[in-house]
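Missing here: one protein chain of the complex. Every other protein chain is in place.
The block that comes next holds chain A.
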């Protein structure tokens, strides 16, 4: 499974990077490929390409502020799961809540 995610938060320093790490960690444990775009105080880092967005099986929005350039995902709304950054940090499994395994 290919997972992509966008993380951001109010201050742009703590939750953005903790949530990114939490998502990468759970995907690694499950042997899923994963790329996380961070929209934090350091700017837009690790930007997702159109191909990566198109090929993703799951798109995680972990934000408590507006996603930058959200129109990139307009065609793939059915693949998006929206969570709060603090939720994914405390319970990373939450990103798979809409996925039926097997």
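One rule holds in what follows: a contact is a pair of C-beta atoms (placed from the backbone, for glycine too) under 8 Å apart; a residue touches a chain by one contact, two chains touch by 3 or more; residues count from 1.
In this text, contacts and distances are computed from a predicted model.
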UniProt protein name of the chain not shown, from "ABC transporter permease", "Fructose-specific phosphotransferase system IIA component", "AzlD domain-containing protein" or "RNA polymerase sigma factor": "Fructose-specific phosphotransferase system IIA component"
Residue of A:5, A:18 or A:56 touching the missing chain in the full complex: A:18
Contacts of chain A with the absent chain, listed as residue ranges: 9-11, 13-18, 20-22, 25, 40-42, 64, 84-86, 89-91
